[in-house]
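Heads up, one of the protein chains got dropped from this complex, but the rest are sitting where they should.
In order of appearance the chains are A and B, and numbering begins at 1 in each one.
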Amino acid sequence: MQSFTLVVYGSPDTQAASTAYNFAQALLKAGHQIYRLFFYQDGVFNACSFNTPPQDEENLPASWQTLIQEYDLDAVVCVASALKRGIVNDAEAERYDLAASNLRKGFEISGLGQLIDGVIQSDRVINFLP
Amino acid sequence: MTLHLINKSPARSSALNDCLSVLEFDNNSASAILLIEDAVYAALNRSSYAYLQEKIKSLAIPCYVLKEDMLLRGLHAGLIESFSIVDYAGFVQLSIDYNKVQSWS
Partner (left out) sequence: MTPKNILVIVRQSPYSSILSAATLDIVLTAAAFEQTLTLIFMGEGVLHLLSSQDSKASGLKNISKALPSLELYEVDQVFVEKDALKERNLKTENLVMRPDTLSLSQIAETIEKADQVFNF
């Protein structure tokens, strides 16, 4: 069994995000472990709970949430990337006096150090570039 | 022992070309290439990408193509035979078989 950190740089509209999701599913199915999912740059849009895509399109953020909750995964959203793009949890929404919070359940906001920690702690780090 | 992960078509990005120019100098690394997303177009047989395919062949580097992305793009019939096809389970296994994975975009 190997442990992986997957780094998602692309929004749910990019194939890169969906490749990362498919890879995550395949590695869990093969009995390997996800040490951390790290959502960086436009990848933070995968953690948005406000997205409402047309019915004939996959709702990738919702699929991530299901996977994260099913396997109890550590899913970290980069705080700098998230704030810049308007993805906030309750605490940040209050702190910046924003109308609402929109971080999906299952995701947490933290720093870039969590990515470097992933490099240090896991057997493999895979970058899914947009 | 690096798995080089390429995700752009050679028509849009220098990723595959740059990767190969580094691999040319990498004498005994036993590295491999995996083409995913738009990079699967680089595997089109009798295409203008023949020079890249020849280079891969001359360097004797194993080159894999992700099945799901190849099927999505309708390429199952016209791929160069010297490349091998893997699915996501194979992608996971390759990422373990090699020491590290380097993504080129």
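The rule is simple: a residue touches a chain if its C-beta (ideal position, glycine included) is under 8 Å from a C-beta of that chain, and two chains touch if they have at least 3 such contacts.
Not measured: the values here are computed from a predicted model.
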item	value
Residue touching the undisplayed chain, where the options are A:27, A:48, A:67 or A:115	A:115
Chain not shown: contacting residue from B:22, B:44 or B:96	B:22
Chain B, residues in touch with the chain not shown (by the definition above)	1-2, 14, 18, 21-26, 29, 100, 102-105
Sites on chain A contacted by the missing partner chain, in the whole complex	9, 40-42, 80, 111-113, 115-117, 119-120, 125, 127, 129-130
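The criterion applied here is as follows: only the chains that are shown with their structure count from here on.
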item	value
Chain centre separation in whole Å, for chain B relative to chain A (CA means)	26
Chain A residues touching chain B - in the complex, by the definition given at the top	2, 4, 15-16, 19, 22-23, 25-27, 29-30, 32, 123-130
Chain A partner contacts - residues on chain B that touch it in the complex	5, 7, 36-38, 68-69, 88-89, 91-93, 95-96, 100-101, 103-105
